[in-house]
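Of the protein chains in this complex, all but one are displayed in their positions.
Chain naming follows the written order as A and B, and within any one chain the residues start at number 1.
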Amino acid sequence: MTDGQISLRAAATDARTEPGLVRWIITGLAVLFLTVFVVLPLVLVFAEAFSRGVGAYFSALIEPEGLAAIRLTLLVAAISVALNLVFGLVAAWAITKFDFPGKSFLITLIDLPFSVSPVISGLLFVLLFGMQGFFGPWLQNHGIQILFAVPGIVLATVFVTFPFVARALIPLMQEQGTLEEEAAISLGASGLQTFFRITLPNIKWGVLYGVLLCNARAMGEFGAVSVVSGHIRGETNTMPLLVEILYNEYQFVAAFAIASLLAMLALVTLVVKTILERHLDEGQPVSDD
Amino acid sequence: MGTRVSGERGRRNTLPGFGLTMGLTLTWLSIIVLIPLAGLFIKTFELSWDQFFGIVTSRRTLNALKISFGLAFAAAAVNLVMGVVIVWALVRYRFPGRRIFDAVVDIPFALPTAVAGIALTSLFAQKGWLGAPLAELGIKVAFTPLGIFVAMIFIGIPFVVRTVQPVLIDLDTEIEEAAASLGANRWHVISRVILPSLIPAILTGFALAFARAIGEYGSVIFIAGNLPNVSEIAPLLIVIRLSEFRYADATAIAVVMLVAAFLIIFAVNRIQSWAQNRIPVH
Partner (left out) sequence: MTIELKNLVKKFGAFTALDGVDLKIADGELLALLGPSGSGKTTLLRIIAGLDWPDAGEVRFDGENALTRGAGERHVGFVFQHYALFRHMTVFENVAFGLRVQPRAIRKDEAGIRARVKELLDLVQLDWLANRYPSQLSGGQRQRIALARALAIQPRILLLDEPFGALDAKVRKELRRWLRSLHEEINVTSVFVTHDQEEALEVANRVVVMDKGRIEQIGTPAEVYDRPATAFVHSFIGESVVLPVNVSGGQVWVGDQALNIKPNGAAPGPSQLFVRRHDMQVAPPGGGLRGSVRYLRTFGAVQRADIALTAGDGETLIEIDTPRDRPLQIGEVVELQPTRFRIFSA
């Protein structure tokens, strides 16, 4: 918060701020609303997870089902993040280092998955690879399993996390311009030398930022993955899917134990995000004055 | 600001890799996004108009769409009001824990929806921390449409706050002081000077929260009750139709929702460009 804002000490009659009672009510409302709708649910996750003690918590986590879900979630996230990282870097290079018609339309297309409901994201791949889908019969004849298997889960996850890295990089690289790259090229550097020695060091915080958000969503995605996974226990259940199953089976401690891991992931993500945002603010281009 | 030239010698770029990176971008974009989305629309065109119309106007579908759109709108409206209240408190006042509450706003973005779903359900269930006192008052939240409403409010909070907050921070306090020095009282300053500058951001935040709530699945289905025609949201109906192998029904509902989502995004873009034209950039 910057200076020059109204402090609570200011006179109540001042036209630059509100009367004390009004300020008190507004602050109270904001705090109450956030507490009821956000803080309490979050606290409840951990309270429920540990409601039968630490022993019950950890034994719930090391159930074979739980471990399988954790492994699958990590695998899916690793593949999706890697794919979207490469795509994000490639797309950001093409979009920010060159001029071409239709650039903003291309950016809109890349953003598209953000406006698609998770369930519909899953549905898209069912329509392509399901038995009644476009490629379903062909895939079955060739013994290739995409739906209700890991490839389907990866595809759906890649779809819903598609824009994250590109979105984090495009504004950053647009702001940084192409001059440093032009300088490197004119000094005789090759394209790859320019990318790895000049561009990448300049955007590293942005890359981490995109990867962080991409990873959080990839690990936490529920709707899209739910539609394509087939819910095969121990095989195609990611952590969010297992949370659903355990909860519906009234295994509340186990459900909240797995949920608490995901909640921790969310909290860590938010903390790291704040740190990265600070780095990104500092990484402004060198100005000449 | 790449440099590109067309001419007798063909196109030359200063920086290398345009063809390769653009080719990869378009290919990967097509495989992951464009072809699957096209598939949905192609599937829809396999339906006759009557079939399509029949599906989306069937009682259960219509009710599901009404529930999704209606409650999403109501929840976004609550987020609009409460979002502005939260932003005002966070930006203009100092109170203990302000930074924590500022960070808390992002949790609905970051928390996986299934986790939010079971947490809200347990919180508002009849024996839950909030559900029990509410039950005393005769209010039942979990497993009713009210539960859907609550979950949609939860996931919509960050949208209004995070779009309005930077605008209010950037708002020049000199304008307020000028208005005050001209004899305006506080209410006039807020209603005539501050709020009008925030309106584009508020509308944008509202539209984004609305769009998100329409499509929301994970955080809603646990608390919803999922009674057909009463507390069954459209995304859930898609899942149900898929499990019944009624792909055409699922597809038709999906198209309606998708078109609505695109229209909202289009509206947001219009709001943004309107705001840019209205308020000169410094």
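By definition in this document, contacts are C-beta pairs under 8 Å (C-beta built on N, C-alpha and C of every residue); 3 or more make two chains touch, one makes a residue touch a chain.
Everything numeric here is computed off the predicted structure, so don't read it as measured data.
A.B. asks: Can you list the shown chains that the hidden chain touches?
C.D. replies: Per the touch rule above, the missing chain touches A, B.
A.B. asks: Given the contact definition stated above, which residue among A:49, A:146 or A:185 touches the chain not shown here?
C.D. replies: The missing chain is touched by A:185.
A.B. asks: Among B:14, B:173 or B:197, exactly one should touch the missing chain; which is it?
C.D. replies: B:14
A.B. asks: Where does chain A touch the missing chain, residue by residue?
C.D. replies: 179-180, 182-190, 193, 197-198, 201-202, 285-286, 288-289
A.B. asks: At which residues does chain B meet the chain that is not included here?
C.D. replies: 3, 5-9, 12, 14
Just so we're on the same page, only the chains that are shown with their structure count from here on.
A.B. asks: List the centre-to-centre spacing of chain A and chain B in whole Å, with centres computed as mean CA coordinates.
C.D. replies: Chain centres of chain A and chain B, defined by C-alpha means, are spaced 16 Å apart.
A.B. asks: Hey, which residues of chain A end up touching chain B in the complex?
C.D. replies: Residues 1-2, 4-8, 14-19, 23, 26-27, 29-31, 33-34, 36-42, 44-45, 48, 87, 90-91, 93-100, 106, 109-110, 112-113, 115-120, 123-128, 130, 132-134, 155, 158-159, 162, 177-178, 181-182, 185, 190-191, 194-195, 216, 219-223, 226-227, 239-241, 243-244, 247, 252, 255-256, 259, 262-263, 265-267, 269-270, 273-274 of chain A touch chain B in their complex.
A.B. asks: In their shared complex, at which residues does chain B touch chain A?
C.D. replies: Residues 1-4, 13-18, 21-22, 24-25, 28-29, 32-37, 39-40, 42-43, 82, 85-86, 88-95, 97, 101, 103-108, 110-123, 128-130, 150, 153-154, 157, 169, 173, 176-177, 179-180, 184-186, 189, 211, 214-218, 222, 235-236, 238-239, 242, 245, 247, 250-251, 254, 257-258, 261-262, 264-265 of chain B touch chain A in their complex.
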